[in-house]
Structures are given as C-alpha cells and as structure tokens.
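Below are the structure tokens for one structure; questions will follow.
Note that this complex is displayed minus one protein chain, with the remaining chains in position.
On to subunit A.
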Amino acid sequence: MTVLNDDIRRGEVMIRDLSKSFALKGQRLTVLRNLSLDIAPGESLMIVGPSGCGKTTLLRILAGLDVPDSGEVRIDGAPVLGVGTDRAVIFQEPRLLPWLTVLGNVAFGLEVRGVPRTQACERARRYIRLVGLAEFEDAFPRQLSGGMAQRVGIARALTVQPEILLLDEPLGALDAMTKITMQEELARIWREEEVTMVMVTHDLEEAIYLADRVLVLPGDKGAQVALVDIDLPRPRNRNEARFVKYRQNLMARFGLH
C-alpha cells in the first residue's frame, strides 16, 4: 500500500471559487475574486499579471500561509489547512540560514521533519549535486553569489521531495545571464523530478519558456482571468517563430507591443 502510494505520487491542485480581500485604509481591497482552476499532476503553471494583482496572495494561499475569505483549495482531494509537507515554497529571496553551511541549509527541511541527520545529509547531497553546487557543500551563505544562494534554496525545497513546488519570482533578483541558466535548470529539474510546479513570474519570456499553461491575472478585478496553453515542444527555443508569437500575444494582453 505504501509502495503504491509512492508510485502514484500526485500533486493535483483544485481551486474552487477562491476569494481574498484585504483591509486597506478602512476599505476592502478585493485581490482574488471567485477564482477556479484545476492544475494537473506534474503540470507546470506560470502565473503572470501586473504588480499588485494578487499573484503572491494566490501562491501564499496555495502554500497554506494565508487563509482565503471564501472558497477552497484541495490537494489530491484533501482541503488545504495550513502548511503541509506535500508542498515546498521557494521565495523570491533565498531565505538561507546564515549560520548553516550549504549542506546544513539543504538538509534543514528534512531535519525539522525529524529525518535523522545522516540520512538528511545524504539526500541533501544528491540535490546539491543536482543544482551544481557539489563543490560548495561546506560554504556559508555569505560566501555565495545571489544565483548560487537561490540554487541552494531550490535544492532545499527539492530535498523534501514535495508533490508541488510553489515558486514566487525565484529568479527575479538575478542578472539576465544567470537567469537564463537557472530557467534551463528549472526546466530540467521539473522534468527529472516530475513535480507539479506553480510559479509566479514577472517575466513573460520566462513564463513561456517554462509553462504548460500561463495563468494571466488581470489588474482590474472586474476582468476575467485567462489561461493560455503553451503548445511548444521542449526544450524550448526562445527565438523560434511560435515562441515569439506567444510572447507578442501575452504582451498584447498587457497593452504592450
């Protein structure tokens, strides 16, 4: 039974009539209105939208860090009540513990769940290799570049082998070149680990490069959300005509040309 459970590792997300508002200067600010969406197991969903449209809010609700006003989120059929070990979050900042080495940071997620240290470190090493930091295992966070630190954060999330990876602009703070390398790495990791990936991004090209579907949240709450299927073979080529076409389409949605 346990073996079976392991084999049918899922990661299906069902979002129903989700609404969320905040009190801002005495007024209610509706951020999400009646959002419904199904995310298939192993799917890669990118969330884009203008600043302040509720991307982080949606991701935090999925993570169980915030509670919706109404509606619900179900993961593999079970309602989300707070954070859970089936999900791992990668924030915009790496959020590393400065007093732990790279190995200690990557093993952290498993250790706080009670996995014995040697076992946690063993698994951590595998993912440190996966993100290409094997030589920096014993380095402290302050000795890492921004890109390396973010990769440590990614390795830490992968080490707990979540069904669902939630990423909030994980590459937003990186320079253009590191960013492209990391996008390729994320695409590879997503394929190899077969996880469901829900990622917020500001970067439309990044969204098209990584997504099965792109969720476009409108800035104006009256408007409808849109879902765009990205029907391109992988690995994707950013200069290909259809890729460029997708990007022009998405940009047009935001009134950009």
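Here is the rule we go by: a contact is a pair of C-beta atoms (placed from the backbone, for glycine too) under 8 Å apart; a residue touches a chain by one contact, two chains touch by 3 or more; residues count from 1.
Heads up, the rule we're going with is that contacts and distances are computed from a predicted model.
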Which of "Electron transfer flavoprotein alpha subunit", "ABC transporter permease subunit", "CbtB-domain containing protein" or "RNA polymerase sigma factor" matches, in UniProt, the chain that is not displayed: "ABC transporter permease subunit"
Touch criterion as defined above, residue of A:N34, A:S70 or A:T85 at the omitted chain: A:T85
Selected residue (touches chain absent from view) among A:N34, A:S70, A:Q119 or A:Q143: A:Q143
Contacting the left-out chain in the complete assembly, out of A:L37, A:L100, A:A187 or A:V244: A:L100
Among A:G49, A:P68 or A:G109, the residue in touch with the chain that has been omitted: A:G109
Residue among A:V160, A:I189 or A:V225 that touches the chain left out of view: A:V160
Residues of subunit A in contact with the chain not shown: 63, 65, 83-85, 87-89, 91, 93, 95, 97-101, 108-109, 111-113, 140, 142-143, 160
